[in-house]
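For this depiction, one protein chain was excluded, whereas all remaining protein chains were kept in their positions.
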Amino acid sequence: MVIDERKMRSLAARMAQAEVRGRSPWADARRRFFRNKAAMAGLMILVLVALFAIFGGQAAVWSNEELDFSVMGQVATMGAPSWSNGHYFGTDDLGRDLFARTVQGTQISLLVGIVGAGIAVIVGTLYGAVAGYVGGRTDQAMMRLVDILMSIPYMFVLILLLVMFGRSMSMLFLGIGLISWLDMARIVRGQTLSLKNREFIEAARATGVPTWRIITRHVVPNLLGVVAVYATLLVPLMILTESFISFLGLGVQEPLTSWGALISEGAGTMNYGTLWQLAFPLFFFVITLFGFFFVGDGLRDALDPKDR
Amino acid sequence: MSKLFTTTALLAALTLPAQAVQPAAGETLADSQTYTYWLLDAIKTLDPAKNTDVEGSDVLRQVFEGLMNEGPTGAMVPGVAESHTESDDGLTYTFTLRDARWSNGDPVTAQDFVYAWQRVVNPETASEYAWFLELMNVQNATQIIAGDLPPDQLGVRAVDDRTLEVRLTARTPYFLKTLSHATTFPVPQKVVEQHSDAWTQPGNLVGNGAFTLQSHNLGVDITVVKNPEYWDAANVVMQTVRGVTVNDNNIALTRYLAGELDRVQIPAGQYPRLSGDYPDQAVSIPYACSYAYVFNVSDKGPEALKDVRVRQALSLGLNRDIIVDQVLQGGQKPAYSWTHWAIEGFQAPDTEIAAMTQEQRTEKARALLTEAGYGPDKPLALTLQYNTDENHKKLAIAAQQFWKPLGVNITLNNVEWKVHTDRMQNQDFDMARYAWCADYNEASTFLDWFRTEGYNSGKWSNAEYDKLMAESKTAADTAPLYKRAEEILAQEVPAVFVYHYAKVDMLNPAVKGVPTENVTNAWYAKDFYRVAD
């Protein structure tokens, strides 16, 4: 479950090349993407899951924290999914509505995934672009730091961070985001190096555009394809990481929940006749991860077709 | 009179043949006498001076033996001490030791106890349970722990090899009951000095219990086998006892059902189903621990909780019946007193709250909150802190929902155990979940907690309560004092008492002799035997 770095490099190289040839790679890519069945299916899934997260709450009869006392204590017999009592996905062990909780867990997991991936991509892109563009000693030092950071067992540090600062959403975003910007930084740096000596950059430099503006206005936009693909493929990894953190009991606070928390609760009780507690959250978790993979792969193939 | 009676009763017991653990008529012993039980976590240490947890004590009770043991009902029975006498002022106990041996064949002497106890209080040992000897009121324990006196000044002396004398600073009604605690077990001086910290490892460890350590794979399993040198070895049927670590209770239950374990805890909420499916295996035994939500009434605590009406309202509003009957579902009992209901000699006071129905309680809670100035237009906002655990989480969520209709908005704050403890000890909380387990089978082990000088992390303080507890230390009849103390707790509500524990287990019916009436749940595998199917 790691992004294929080599393909990302190839993609980055092509994006830089295409821009210089003066024709946008995006128009062709859109056509290719819409023809890719798996990618379109993935996109549909993601749209549906997003709609579920946004509007699912409207359909819920119960809130995500109410206890249904008529079900509590006899969940295995009374708490099964049912239209009549409004528990479409059944209830959890305490008699809380699993539909409402899945909706709310979906929101958290998507949020963690997207914000985490966003942080990783922003930090990675800027870091890589600065290192590549400035070059020289700065580049050396910045990349040496990346080498060093790459050897740190991040999950361990993340556990320490959550233990130390207590558990909060912002810590989770930050901790998860900080895990994966290193690969991004390397790829971006490599492409920046090759972009740096192109005419349009040199022209900008000659006319006295400040370094920072060159990086943000001219270098980064040329990396947009890589950034988009990378971000799409990072989201599922972030969601997986969050689920692991939740499994360790370091995730979001009750009554809030996430897919990871719901799945790990459901997995504990899988043999007690309450299989729906595992099935529903796991279903959404799995299809969403697929969705992101298909869309990410499709996007990459569309932007970097092998039949060029 | 009563102390004389105790002593004679003990002596009388000794004239009978040692308590025989023989199969009843019609039972056939299984060929393989092994007992395998579940451990939630790794055994941290096998050093009696350093052990701090229940799982560790369970193993130590097999591998070592103290002056006293606990019988199947929790009554004290002789261990290494054959008999004892108590001086008239209750300050000196003299124990006569039996002819017992260490597993390497050396005799167990009074000097071994002296060494062990001195080692516990010695600052160099840095024992986390050194306070236990303070609790026992052994002379000079406090000063030695503080480093003000050398360890050899401890009030314990070997009169000769078979006679041990203990001097106390105050009459201590529960003193004898502390003697089955692992902290008081003897240790072999020679072995400890020879191997230092590594003396408890398999191959090095020498004990005086009915079993001896065979192997210990940290976090995997620990195996003890019958000790032929044990003084009562002739009556020990069980050959091998194995504790198997399974970090996940649900997996442990699966492995029990697959026949890998003989005893395992039942996860919360699963008792009704399992006792239906396996009526001969699911057991629920009262267990001397109480669960509470402690209020922080110190200066650092919220203003609202200093109002006794608010505390009473929160206590009234918590639907304990639902917690016990619909969440835990394992034979636990709703708590309206701090002391566990099954503690020996404890009589719970008749409190108003215990007699009401939940509707009446909720009604009164609303009234009290309104009186205190809280209501829909001025909601009460508090934080409930609990440490990471599936059951604590469930209860906290339920509590939040019970208090919500009263206009109390609870924020749940789940932190890990170390942070929880740290914050409680620094009064850095509004309400915190807490549980206390008895160190010995007497009400003071619970009630001491709320003394001004007690552990009492909510910093509640009451002069009459302190006085009652002080009096109880020397009183001939403590029951009325404890009863009055509980009345004060019920009135002042320094904490919401939630429920009294039960130990809810699956137990293989082929294993016999497992005690089901001892509220401390101390068990001795020497009393177990396994029958053939």
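Order as written gives the chain letters A and B; numbering starts at 1 within each chain.
As a working rule, a residue touches a chain if its C-beta (ideal position, glycine included) is under 8 Å from a C-beta of that chain, and two chains touch if they have at least 3 such contacts.
Heads up, the rule we're going with is that contacts and distances are computed from a predicted model.
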{"item": "Undisplayed chain, where the name is taken from the UniProt record, one of \"Carbohydrate ABC transporter membrane protein 1, CUT1 family\", \"succinate dehydrogenase\", \"Predicted Zn-dependent peptidase\" or \"Oligopeptide transport system permease protein OppB\"", "value": "\"Oligopeptide transport system permease protein OppB\""}
{"item": "Identified contact with the non-displayed chain, of A:Trp26, A:Phe200 or A:Phe244", "value": "A:Phe244"}
{"item": "Residue of B:Thr85, B:Gln194 or B:Asn247 in touch with the missing chain, whole complex considered", "value": "B:Asn247"}
{"item": "Contacting the left-out chain in the complete assembly, out of B:Arg171, B:Lys190 or B:Arg255", "value": "B:Arg255"}
{"item": "Absent chain, residues of chain A that touch it", "value": "1-2, 4-7, 144, 147-148, 150-157, 159-161, 163-164, 236, 240, 243-244, 247-248, 260, 263-264, 267-268, 270-271, 278, 282, 285-286, 289-290, 293, 306"}
{"item": "Touching residues (missing chain, whole complex) on chain B", "value": "42, 44-47, 50, 52, 123-124, 126-128, 130-131, 134, 145-147, 197-198, 200-201, 217-221, 244-248, 250-251, 254-255, 257-258, 260, 416-419, 421-423, 425, 455, 457"}
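Throughout what follows, only the chains that are shown with their structure count from here on.
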{"item": "Inter-chain centre distance, chain A versus chain B - centres from mean C-alpha coordinates, in Å", "value": "47"}
{"item": "Residues on chain A engaged by chain B in the complex (per definition of touch)", "value": "65-67, 69, 72-76, 93-96, 163, 166-167, 249-250, 253-255, 268-269, 271-273"}
{"item": "Chain B to chain A touching residues, read off their complex", "value": "248, 250, 254, 267, 269-270, 273, 322, 325-327, 329, 388, 390, 393-394, 396-398, 400-401, 412-416, 419"}
